[in-house]
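All protein chains but one are shown at their positions in the complex.
And then subunit A:
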Amino acid sequence: MKRPLAVFLPFAVCVCLLSGCWSKKELTDLAFVIAVGLDKTEDGKYLASFQVVNPGNVAGAVQRGGGAAGVPVSIYTSTGDSLVEASRKASEKVSRLLYYAHTNLVVVGEEVAREGMDGVFDALERNQQFRTTARLVIARGHSAKDTLSVLTPIDKISANKIIKTLEFSELAWGQTMNADVWWAIRSLASPGRNPVVTGVVIEGNPKEGKRQKNVQSSVPDARVTLKGLALFKHARLIGWADGPTARGIMWVLDRIHQTNLTIPWGGKREAIGYRIVRAKTNVEADVKNGQPSILVHIKAEGDISEARVPINLADTGVLFRLEKQFERGVKQEVAKAIETAQRERTDVFGFGEAVHRADPRLWKKIEKEWHDRYFPELDVTVTADLYIRRTGLRNRPYIEE
């Protein structure tokens, strides 16, 4: 009696434990959604676009020089009252199960953003497959669907192209922000901060962009390009900040890593270039007599990158005056950014959070009216300390007086 049981039991246990995962899915049954786009249809429903990787064509396209192979990504769209509904409904079109663990990009259409992104992110942060480290951009001027449809050279998967551009443009230039879904949720949830999100535009003809032909030309018919920062008021997009204003916002948010400033010198506009290699911004709030004020202090160091007028860079006195001039330039950018935000009545800098830290009691009282009443009137002082450390491989430029 005992022997058969002793033999049977291990078998039974093995069958139970070794039979594989409970809800296993084969790799060939999964569609890897690399980017999600969100638009509105005319009847007010969500139009979700899913950029799905076409695995055979990603590696193959590189080997075959991008010629004969098919497109590396495929776009599926579906409509629904909510994001999850649209995603489930997409199963009618996709031959595989949509799999979100590798979704790295979320594109929100400008229209959706203008109407308000209130509930958009809840499904994303609640779902265990999706990761809130996915990047977030706003499709500016075009729909999210069109933006995701454009095929891109070099980085074949256009979502990866956008992500890498976001990353390196923030590192090198600093007029766009590499923000993720997490950042947006955190800013939306905080009463003392509103989100800013980078915009993405299509340069060229989006109709041509989705054909393979687009990547067969050295100058593609359509290109996806980053452009400006979208200013949000709570969940609604209310305006755009471009160029130096956008960089001013990035300065205050302490997200400038490297960038290049140009200032006039000796009567010539854009004469001297300054390459920043390290920067740090401190934001502090000060409360006097129940009146909050903000102090923004910027510290940066870098090199001279360009000198297009005759100037003696070997002279410390000149360098000192240059530093002052660059400081003025930075302060102007920042002041312009703050002015823009105050005009739009949205605190995208997190000054409210700084006031909260400095005086929690005062904050409790003004929290509700912060963006509309207190922030636009807020007294902000900007100071900057910029240091020129080196002048590159040359001291004086070759242009003589």
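To be clear about the criterion, contacts are C-beta pairs under 8 Å (C-beta built on N, C-alpha and C of every residue); 3 or more make two chains touch, one makes a residue touch a chain; residues count from 1.
Operating definition for what follows: contacts and distances are computed from a predicted model.
Entry comment: the absent subunit's protein name, as recorded by UniProt, is "Spore germination protein YndE", drawn from "Succinate--CoA ligase [ADP-forming] subunit beta", "Dihydroorotase", "NADH-quinone oxidoreductase subunit N" or "Spore germination protein YndE". Here the missing chain is touched by one residue of A:R357, A:R373 or A:R389, and it is A:R357. Only one residue from A:T41, A:T133, A:N312 or A:T381 touches the chain missing from this view: A:T133. Although one chain is not shown, part of subunit A still touches it, namely residues 17, 22-23, 101, 128, 131-133, 182, 185-186, 189-190, 353, 356-358, 360.
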